[in-house]
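Here the structure comes first, spelled out in structure tokens, and everything after it is commentary.
Here the complex is missing a single protein chain, while all its other protein chains stay put.
Chain nomenclature is as follows: A, B and C, assigned in order of appearance, with residue numbering initiated at 1 for each chain independently.
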Amino acid sequence: MTPFLHPATWVHLDWVLVVVVAWLLIGLLGVLALRRFRFVAIVLFPIGAFFSLLLLGVSLSAVFSAPETAILPLGLPQLPFHLRLDSLSAFFLLLIGGVSAGVSTFAAGYFRQGEGTPPGLICLEYHVFLASIALVVMADDAYLFMVVWETMALSSFFLVMANHRIPEIRNAGYLYMLVAHIGALGILLCFGLLQANTGDYTFANMRQQHLTPFWGSVAFVLAIFGFGAKAGLLPLHAWLPEAHPAAPSPFSALMSGVMLKIALYGILRVSFDLLQEHIWWWGVLLMGVGLATALFGVVFSTVQVEMKRLLAYSSIENIGLICAGFGLSLLFLAYGMKALSALALTAAMYHMLAHAFFKSLLFCSTGAVMHATGERSLGKLGGLMRYMPWVAWPTLIGVLACAGLPPFGGFIAEWLLLQSFLFTTGLPSSFLDMLVPVMAALIALIAALSGYTMVKYFGVIFLGQPREENLAHAHDAGPWERMGMMWLVVGCVVLGLFPNQIIALIDPATQLLAGAGLAHTLADSGWLLVPVSVERASYAPAIFLLGVLASIGLAFLLVRKLYHGRMRRVPPWDCGYPWQTARMQDTAEGFGQPIRQIFEPFFRMQRQLPSAFDAQPSYKVTVEDPLWYWLYLPIARLVERVSRIVGLLQQGRIAVYLMYSFITLIVVLLAVKR
Amino acid sequence: MNPLLFVLGVPLLGGVVLALTGHRGYARDVNVGFSLLTFLASCVLTAQVINNGPQLLWHDQFYIDPLNVFLVTLTAFVSLTTAIFSRPYMRIEQDHGKMTPPRMRLYHSMYQLFSFTMLLGFTTNNLGIIWVAMEAATLTTVLLVSVYRTTASLEAAWKYFILCGVGIAQALFGTILLYMAAEKVLGPEHATLLWTNLNDIKGQLDPTIITLAFVFLLIGYGTKIGMVPLHSWLPDAHAEGPTPVSAVLSGLLLNVAMYAVLRCKVLTDGALESNMAGQLMMGFGLLSVTVAAFFLSRQKDVKRMFSYSSIEHMGMITFAFGMGGPVANFAGLLHMTVHSLVKSAIFFTVGHATQKAGTQVMSEIRGLIKVNPNVGWGLMLSVMAILGMPPFGVFASEFLILTTAMRQQPWAAPFLFLGLGIAFASILVRVLPMVFGDTTLKPLAHPPALIPVFVHLALALVLGLFIPPYLNGWYVQAASMLGG
Amino acid sequence: MSWLGAFSQLLALVMALVMAPLLTGWVNQWRARLQNKSAPGLLQPYRMLHKLFNKESVMAERASALYRTAPYIIFSCMLLACAIIPTLSTDLPLSPAADAIALVGLFALARVFISLAAMDVGTAFGTLGARREMLVGFLAEPALLMVLFCASMITRSTSLTAIVETLAHRELAIYPSFLLAGVAFTMVSLAENARVPVDNPDTHLELTMIHESMILEYSARHLALLEWAASLKLFAYSCAGLAIFFPWGVAEANSPLALLLALPVLMVKLAIGGFLLALVETLSAKMRIFRVPEFLGTAFLLAVLGLLVNVLLGVG
Partner (left out) sequence: MIAKFAPQLINLFATLILLLSFAMISQRRIVTLINLFMIQGAALVAASFLLGYVTHQPDLYVSGALTLVLKVIFIPWMLHRVIRKLNVRWDVETLLNVPTTMLVGIGLVILAFSLALPVSRLSDALAGGSLGIALACILLSFMMMITRSKAVPQVIGFLSMENGLIFAATAVTSGMPMIVEFGIALDVLVGVLILGVFMFQICEKFDTLDIHNLEALKED
């Protein structure tokens, strides 16, 4: 193992530590320049972005290098901070660096004066957040992991609360923090099991322990509970659609793009790496939960009427898909089918990368839109493509990627996932054999629905006529914002066009977790993405894109050459109906209406229909998450009831208090009497 | 000349002096001065113990070992910071007309005497004297709690007196039984209550008597620890007294009682082959954690709420020591330390907040962060610390306790989970609107003394990230001495 | 890749471009006949395309660049789809670039763009059409995918050419799953190609139209491209169906004679298919828009059932 920060052996890990320290320093600078807004925005955030790039570079080479470890002289006496940079951590560092580079650049242009928390403080919280997630993926002992994990939660909590004047935001922050902490407790107990009473909390030791199936399963379930709470798996997703809209947009981008992935990292680390023996039903459980979450998320995102909520639910959907991939991979692993397991895992991790980029891109664009218009409700937007093209076109890329359309990253991920589902045969249990195709069908349905959502998102915001007058003078994004979004767009495109190169980055991690990888099959297949063999399946996004572009160009040229390009601009025809207003377009509610009808049982709806005699007839429909009423509120009520009963203990009468002591004495005496 | 003389003498002297001059204007500073001297003396004492190891003093009547020396230092330190804090605080109380000069005199002298009794309880080697010190501590604090002379404070003091008096009486009976057991081993003429001697012969003590004795001692001192269901006095006493008093009550007095129980537990474990003591403590600990959590979820008065949180944390500590074993004992000691630091810090900030708002009702305290960001962030951070958020020290101890419990006592884990979860939810939901949002408060005449708050928080932070080797040395020795 | 491969690829493309309008014309003619109307000529679609290309384009003033590029994108998507479906030969150099899943992806891409374009002008009908199109799509896509999966589970491959090869050249075997899959495929292709009972290709009756209401604002060359793309889509679907369910006669690598033979075979198959389509359209009545999800849901379930039957019988 390498001595910590020893110049002679200066390795990737040291570079990462440099980045972490740099981020912390930037944060401190931010506090020192508490109210110097320009300085913070134009100087500090870009510097942070630069270090993100550095992190990206380091992790690109770290992916392929052997694991490096270090021990920091901090932490509990028997338990100093252990750090370990293996290919899995490197992959996630890559994700963090790549996304945060774009988002920090965007943030440089985003933050405005006078929004609740002073900018310097936001800068601190933001960079502490980045530093803590970078450390989470490198932590190699339970204590450091929990410390940085909770630091992440804490800093993100304060960032969510940035605009704490608004009560809704306070409630959102509260809910977020609560769920996060409950989850953290679960993780804590999970680690308590894994260390198997050795008192040694290093992951290295945990890998040695062989738990009994029962305790192993308990640990697994605890891990799913704990990390699932952070990732927004059903039924612990409730905080997500509240917290994402509450946070400032760049940070919602980080939360959705990066933080959720970190939670998934936890699942990977515990269930694949730390738990050595796997049991088949773990996989099924994870798959089931994942798909349920995904379906739930996508169905709800189609009916949202608020930009960020829509995106938040779509994040829930993507997380669900990724978890389904994990589950499948775990299932294969439990049966020792390494290659298939690696395929599913690759698909899931690819989806992680893709989602990280396109979702943070979309959140950034909502941020730009909100700044330009001051509106967060879809119902009041529309036609912005004309006024803010610098936001619209990147968003279009993000939307296509999010809808899982070729030739972008989202499609490749779903393609791989479907491949891994499709070639599942010869599982020992016929029941599972039957299960897997159904799951595949579900995934296909979910993917198609997300297309629906994205069309709604883009169409209602950027296309059509402006639904409000003031939208006419919406200003376009500033240079920093443009740069940041462009970076993310590049990410989406690269992910879409060069799958083999990306998978080569994922491969070491799958080697580590599943003991197999796709790299060898890809090595000789050039431009083709060939998971198993050319006869089985293949896909070449680059050629695909070339084909499309070529035929577009050809068609255009031919049309122009053989015919002409004359054109005349007139008011739209619309079946000859001249008196159109912007209000005649579909509203967001209208666009979601068919889904509301088809998936009725999912929702908890209140409709307010106008009667025939209304002076001003009004139609109102609110869609709520039924889990509030089935799970959260009942629990709250239960606690309330119990505490009311407990409260009766304390009725202020001293004789009664004496009685308690007396009875306690008698009872204990009788108990110990032999 | 042993520093212990000063550690005990200075506060005693201070009590006498302030009893005469406590009503004067400069008395506040004198108070701080005496506490400072005590603290310095205790530091010297600590240094000696670090260098020369445990020491028996004055006919073996006093015994300083790793277990109590850092508690002594902690006590001296917190009473110093509290004294600093109470300078402006009590001044404002006087301006508000809640305190009159004679009351100030009572307050100051009792403050010193109180710290004297606590230090005595820690340092003495004689279990009888521990009892006497505990009773004396009760008496002094009763006077401190009732210092406002309001009906509420009077009621709180009365309950405090009666319940703790009765409890302490049980403890005395336990002590007598202990003495009886010792007499059986050593014979009437060499019979002793000196802990060191008892510790030497603990193997031969008669199990039946010791069992009985421990029950009475646990119930007795447990009343002062505030173990559910013996806790009834605690919220009233903490809520109605002056805030500095609440700070020391929560931060220090509970530790003294816990310390006494620990000393007795060591003897009991030595005498019995069964783990009766441990099981009893675990049971009471879990009960305290869970019940206190449910109490927390229905509080309206801020000081009352945090006193319930003290009950909860004491429950955690009791549970940890009940589990025993090096890790759990270490965690328990660490938790004692950080809890007194953080909890007193909380009470400092809460004190300022209540003074600003003129009420202790939480729904009327809003937007501290607007009025005074330091108070706001101080409260926010210290609450996060007490809720077990890293990188503060409370998290370190809770981490160790929970992880150990999960393997050694899995049945207990759900209760801890429940308790911690509910406590988190209920405290946070109350504190957030107090700190954030738009404000209803007005700034104060005298600037609040916030140094103590941030000093405490800094220490708690350090303990979470890096425990100095010598402190760690104490913890390890103390933990091993607690055995289990 | 061999020259013959390149040739057959080119041939497939050209033939698609040429024959797609012809197929449309054929279907329309037969439908007219069956409905006792005077039938248009077989070449009517060509005339229409030519006329439209000649016209001056009339563009809504609010229309953005997206609106103008959409027709080209959709057209080329359909073209690419036709390029990777083995119509005449299974020796297609392009086909490794996109397999069955990518094919569905292509259709989805086209659908998303046409819907966006429809929303761009911001008319009531446009958004209405877009919504309905997506409604149809989100059920039709997975159904189609499942149908293709039925085949690929049997042939252990998702690459279309591989599927067709294996199906065409293994000794005749009856796959019960194909019965379910076939029905599902028919229903899906009816919906996807805007046919009765889901949609009516030649109505402008506002309340019922789906596809038409989206291209309402288009004119001239853009409209021409869209119409052409529509017939390409019909062509692609029919060819895919034929290739999977009746794969005989499709030529394979380096066998020029088979290639020559393949063309007439395909003609015949398409002719029959077109007639059947017209027949179905005539016999069935347009359904209410909210029956459509049930219709397509049924298709989806049938396809999944097909998959399960495959698993049950342990084929592949």
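Operating definition for what follows: a contact is a pair of C-beta atoms (placed from the backbone, for glycine too) under 8 Å apart; a residue touches a chain by one contact, two chains touch by 3 or more.
Because the structure is a prediction, the values reported are computed rather than measured.
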Across the complex, visible chains touched by the hidden chain are A, B
Selected residue (touches chain absent from view) among B:92, B:193 or B:450: B:193
Among B:6, B:161, B:214 or B:377, which one is in touch with the chain left out? B:161
Absent-chain interface as seen on chain A, which is shown: 647-655, 658-659, 662, 665-666, 669-670, 673
Chain B residues touching the omitted chain (full complex): 61, 126, 128-129, 131-132, 135-136, 139, 142-143, 146, 149, 151-152, 154-159, 161-162, 165-166, 169-170, 172-173, 176-177, 179-180, 183-184, 188, 191-193, 206, 208-209, 212, 235-236, 239-240, 295, 298
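Here is the rule we go by: only the chains that are shown with their structure count from here on.
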So which one's got more C-beta contacts, A-B or A-C? A-C
Please work out the Cα centroid separation of chain A and chain C, and write it as a whole number of Å. 36
Chain C: which residues touch two or more other chains? none
Looking at the complex, which residues from chain A come into contact with chain B? 73-77, 142-143, 146-148, 150-151, 154, 161, 164-165, 167, 170, 173-174, 177-178, 181-182, 185-186, 188-189, 191-193, 195-197, 199, 201, 639-640, 642-644, 646-647, 649-650, 654, 657-658, 660-661, 664-665, 668-669, 672
Contact footprint of chain A on chain B as seen in their complex: 158-159, 162-163, 166-167, 170, 211-212, 215-216, 218-219, 223, 229-230, 232-233, 235, 276, 280, 291, 294-295, 297-298, 326-327, 369, 384, 387, 389-391, 395-396, 399-400, 402-408, 413, 417, 420-422, 424-425, 428-429, 432-433, 436-438, 464-467, 469, 472, 476
Complex contact set, residues of chain C against chain A: 53-54, 56-62, 64, 66, 69, 72-73, 75-77, 79-80, 83, 94, 96-99, 101-102, 105-106, 108-109, 111-112, 115-116, 119-128, 130-132, 134-135, 137-139, 141-142, 145-146, 149, 152-153, 156-159, 162, 204, 206, 216-217, 221, 225, 290, 293, 300, 303-304, 307-308, 310-312, 316
